[in-house]
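What you see is the complex with one protein chain gone and the rest in place.
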Amino acid sequence: MSDALCFGGGVKTQLIAVVVMWQWLKQLYHRLGSPKWFYEITTGWIPWLAVLSVVGTVVGLVMGLLYAPADYLQGNSFRIIYIHVPAALLAQSAFMMMAVAGAVYLIWRMKMAAWVAKVIAPVGASFCLIALLTGAIWGKPTWGTWWVWDARLTSMLLLLFLYFGVMALQQAMESEDSAYRAGAILSLVGLVNIPIIKYSVEWWNTLHQPATLKLTEKPSMHPDMLIPLLIMIVTTYVFFALLIILRTRNEILWHERKRSWVKQILES
Amino acid sequence: MTATSGSTIIDLQARKLLCERDDRVLFEQLDVAVGNGDLLQLAGPNGAGKTTLLRLLAGLNRDYEGELLWRGEPLTDDFSAYASQRLYQGHLAAVKKALTPLENLRWLVSSWNVSDDQLWAALDEVELGGYEETACQQLSAGQQRRVALARLCVAPTPLWILDEPFTALDKAGVRWLEGRLQRQVEGGGAVIITSHHALENIASLRQLELGSTRA
Partner (left out) sequence: MSLVTATIRRDLLLAARNPGEWLNPLMFFLMVAALFPLAVDPDPTFLSKIAGGVIWVAALLATLLSLDALYKADVDDGSLEQWLASGESLYAMSLGKALVHWCISGLPLTLMAPVLGLMLALPEDAYWALILSLAVGTPVLSLLGAVGAALTAGVRSGGLLLSLLILPLYIPVLIFAASAVYHAGIGMAWNGQIGFLGAMLALALCLTPFASAAALKLNLSR
């Protein structure tokens, strides 16, 4: 009897928890869907994010460039990972975020999501380009040449092509809504394809170059090398968040320029 | 020849329809009701939103606020059921120039059960009798239009939605189409059209003037 009661009670609390969470998610969704709410809440975040980005960059780079020990094989040239790895990671996550934001727009027609997806594209592509450039610079001392058809570099190159495709498509569409939707569809198709592309490129690479020095794969990294890298990765994500928030706020101001709350901000 | 049965209930309703295009309100608080025997002409100046409203009513455009009901249920709930009851002809004819009128017509009526004999008769009725083996690129614009309109002769759907159907038709064509519309309405069907053409001789004609509601 008491067991049954306990059981029933457990289900009930679970149900309540689910309902509460659902309500919370719904509220969050409605808030996120409101440009005004987003604009107002992020106003306070910007200085914090900016300070965090600057401090993180300075600390991470000083630790990485000055205090981390030199690599036993690559010497000092390995230190470019403090830029290269965060940029490469971010370029991939950014594509995923762009596709998810695009999907939210396609399914629920949330305008905010479309603006976020639109502003991510050039930022993600820039980080992709940074990863490729630093990879090439790193390749010169490591391999003796600027470009090697290394699996990671090749995947990054293809990711850059995918970014170019999304941006070119968005620019070519006549109506704004079509541009958002077309970009969203293409980035979703790209998202499904990214693992396939990565896998096939890696497979192709092992086939053709069985023994090359991998750029980033290390069995174990010394903590003195790893900690600055982790700091740089987190900082890059913070900086990315800052960029996206700033650019999204611009989109909001532009699209809502006829609304009274924007006019008030512009006047003050 | 029109297969419209009087028993088919036509009940298309739009309630408090609001449509915006590029931050411009085309219409708002718009109520439309179409039932058996109705001929509704959407009128108004260029850019008033006639075609937009027509596409909303046809279920082709889902970008609106308000309610759109077919037999009391939202249009989108069972769209294919609605689609099987109405014919939509946009201002584009959907005629392939490399094919003959008959081949084009076969494609246009492919959702319905229509025999080739009926299609021959339909082509005769729109005065394309001698052109069955001619590719449509050799026909005039008006004749290409007639190919698309020939399916009105065999359409079993009770509701017709036509965008500027009189475009490019000559006097005889206009008279023929007027007769077709009249027969459709008298047979218990319904027609919604956009047209600048005056349609006074059809008794049950109603006009909806767009563009006047704008502030």
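To keep things simple, chains are lettered A and B as they appear, and every chain counts its residues starting from 1.
Keep in mind that, in the parts below, a residue touches a chain if its C-beta (ideal position, glycine included) is under 8 Å from a C-beta of that chain, and two chains touch if they have at least 3 such contacts.
Since the model is a prediction, treat every value here as computed from it, not as a measurement.
When the omitted chain is restored, the residue from B:Cys19, B:Val34, B:Leu68 or B:Leu108 that touches it is B:Leu108. Although one chain is not drawn, the whole complex shows that of A:Leu66, A:Leu207 or A:Leu266 it is A:Leu207 that touches it. Among A:Val104, A:Leu158 or A:Val262, the one in contact with the hidden chain is A:Leu158. Of the candidate positions B:Leu99, B:Ala121 or B:Leu199, contact with the hidden chain is made by B:Leu99.
Interface note: of A:Ile185, A:Met221, A:Val234 or A:Leu253, the residue touching the hidden chain in the full complex is A:Ile185. Those residues of chain A that touch the chain absent from the view are 106, 158, 161-162, 164-165, 168-169, 172-175, 177-178, 181-182, 185-186, 188-190, 192-193, 196-197, 199-201, 203-204, 207. Interface residues of chain B with the unshown chain, by the touch rule above, are 58-61, 63, 79-84, 88, 90-96, 98-99, 103, 106-108, 110-111, 135.
Definition applied: only the chains that are shown with their structure count from here on.
Chain A and chain B have Cα centroids separated by 49 Å.
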